[in-house]
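Heads up, one of the protein chains got dropped from this complex, but the rest are sitting where they should.
This part shows chain A:
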Amino acid sequence: MTQPLSPITPAVPLTHQSLPFPPLHGRAGFSGFPSPAQDYEQRTLDLNVRLIKNPTHTFYLTATGDSMEGWGIFDRDLLVVDRSLSPRLGHILVAMFDDELLIKRYALYRGTPHLCSAHPHYPPLPLEDSDCQVWGVVRAVIHEYLR
């Protein structure tokens, strides 16, 4: 049941139009002086651009526990984890150790690579002869003071 097309052009086009979003031409107040800044490029800073190099292989995780506080990771902090990076000494890693995912710092301890925590309770875990699997590299930690 096709309807005959009308030759009349509709007064109101039915196509989708993007929402009108006025550019932020700042104006110096009521009297109508143009803002001296209006010819400068309008940019907004986007945290995504800064913290996420490639969203395809970036994942967000939640930290649990207090033994990484020495390196600035607190309980319930948000971790920005990049899976594309190859781990290097000094990186904070998410790794699978004995069937559990853990946040640890990849560092040398007595000359050999270990996964270290920032708490004396938890001694460094030697990487040699372990079946540790790296899940990703922590690129950033987001600590929210107000939630």
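Just so it is clear, a contact is a pair of C-beta atoms (placed from the backbone, for glycine too) under 8 Å apart; a residue touches a chain by one contact, two chains touch by 3 or more; residues count from 1.
Everything below uses one rule, namely that contacts and distances are computed from a predicted model.
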Listed names "Extracellular solute-binding protein", "NADH-quinone oxidoreductase subunit J", "Putrescine transport system permease protein" or "DNA polymerase V", matching UniProt entry of the absent chain: "DNA polymerase V"
Option from A:Asp39, A:Asp98 or A:Asp129 whose C-beta touches the chain left out: A:Asp98
Where the unshown chain meets chain A, residue by residue: 1, 3-6, 8-10, 12, 14-17, 19, 55-57, 59-68, 73, 75, 78-79, 83-84, 94, 96-103, 117, 119, 121-122, 133, 135
